[in-house]
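Report on the structure given below.
A protein chain is absent from this complex, but the other protein chains hold their places.
Lettered A and B in written order, each chain numbered from 1.
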Amino acid sequence: MSLIKKAIDWGTRKSPWIIHFNAGSCNGCDIEIVDALTPRFDLERLGILQRGTPRHADILVCTGAVSLQTKDRLKQIYDQMPEPKFVIATGTCACSGGVFDGCYCVLGGIDRVIPVDVYIPGCAVRPEAIISAVVKLLGALEAQQKGGGKDAERRSDYSTVGREIQSFEG
Amino acid sequence: MQNEEAIIQQLVEKFSLLKDKLHVPRAKRIVSDFLTREEFEQVLPYVREEMGFYRASHVLGTDEGEDLGFIYLLTNDEGIIFALKEKAPKSNPKISSLSGEYPSLEFHERELVSLFGAEVEGLPKGPPYPLPDGWPEGNYPMRKEWNQEYFDPHTMTYNPPAETQKKEAEKSD
Partner (left out) sequence: MTEYNRVVIPIGPQHPSLKEPACFTVTLEGEKIVDAVIGIGYNHRGIEKACESRYYTQIIYLLERVCGICSHTHTTAFCQGVEELAGVEIPRRAAFIRVLVAEIERLHSHLLWLGVAAHEIGFDTMFMYTWRDREAVLDILAELGGNRVNYSINTIGGVRRDIDDSLKQDILKMVDALEEQVKYYRELARSETTLAARLAGVGKLSREDALKYGAVGPVIRASGVDFDIRKVDPYAVYGEIPFKVVTDTHADVFGRTVVRVLEMLESIEIIRYCLENMPDGEITAKAPRRIPAGEVISRTEAPRGEDIHYIRSNGTEIPDRVRVRAPSEANWHAMKQMLLGQYLADVPITIAAIDPCFSCTDRAIAVNSGRETELMDWPRLRQYSVDWYKKRGIDVSSVKMPERRSYF
């Protein structure tokens, strides 16, 4: 492993930066994400920083059942993020459509558009759950970096909701 | 202070066409029956200028079978909501825009255009609202005959089963 790769791995593991994207949620989960970043829960103590632009971020924290209008934007943001990148689907409606399942203007889940690493069910999710998801992801990341496993394995191993990851184009 | 009954009385005296068409379901509410476009346009300026309903909270569309209904929620200083209703046939769903008198209706009128397929005459140009870009034309999701089960959000196409398509074709023949 080259030194630079080692440095990047270490950096991703120790201080992942997140970007938050609202893909048609009810805002319930969004405020809980901000909550997780404020004094009571304080995600920053894990080295996590919220960033404004996708190009600086390692983890995409996504809420909402993906309304049609945000579909392309979600893809764009995901594409703009540098590798290695990870996606956390926050909230039941981001996992499966939840309460909005069957509405004509939603796709029903983040994983219909981009691959998801961790699913956090809950409507709304509690900040504790968000912290737990991030910790899980970091743990998985470390295991993967050490074991040199493939991306696909990591994804199916650490999905908290049993659900097949579909294939995605572009 | 005007109360609901007094408002109705004054309106009916002025416009005989409104006789028996205004109701007070409860305090602070006045609801009219559906009026045609001509009737509506006759009544509205008076309601706005003389009766003090100079604020508009909302206009919402409804599906009335053969017609489209438009319900304007107007408010006066006392907080009475006057639901003034207008109706236009689906075959020719034309109404005039009120966004000049009531600027607060602009987005709601755009919504009527996108969701119900109404033709709002005089609505200033602007971005459509609220349907996504690339929405198939001629699909008005809030009309009753539009069944969301036939809509595929992934491809944004509307595929009614063959039977209903045939029926519709027969109807229009």
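Please note the rule applied: a contact is a pair of C-beta atoms (placed from the backbone, for glycine too) under 8 Å apart; a residue touches a chain by one contact, two chains touch by 3 or more.
Bear in mind the structure is a predicted one, so any value in this text is a computation, not a measurement.
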Considering the full assembly, with which of the depicted chains is the omitted chain in contact? A, B
For the chain not shown, which residue from B:5, B:78 or B:152 touches it across the whole complex? B:78
Per the touch rule stated above, subunit B touches the missing chain via residues 25-29, 31, 54-58, 60, 62-63, 71, 73, 78-79, 81, 83, 102-104, 106-108, 126-132, 141-142, 144, 148
Contacts from subunit A to the absent chain lie at residues 19-22, 24-35, 38-40, 50, 52-54, 64-65, 67-70, 73, 77, 93, 99-100, 102-106, 123-124, 126
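Note that only the chains that are shown with their structure count from here on.
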Taking each chain's centre as the mean of its CA atoms, subunit A sits from subunit B at a distance in Å of 42
Contact residues on subunit A for subunit B in the complex? 67-69, 71, 102-108, 112
In their shared complex, at which residues does subunit B touch subunit A? 131-135, 141, 148, 151, 153-154, 156
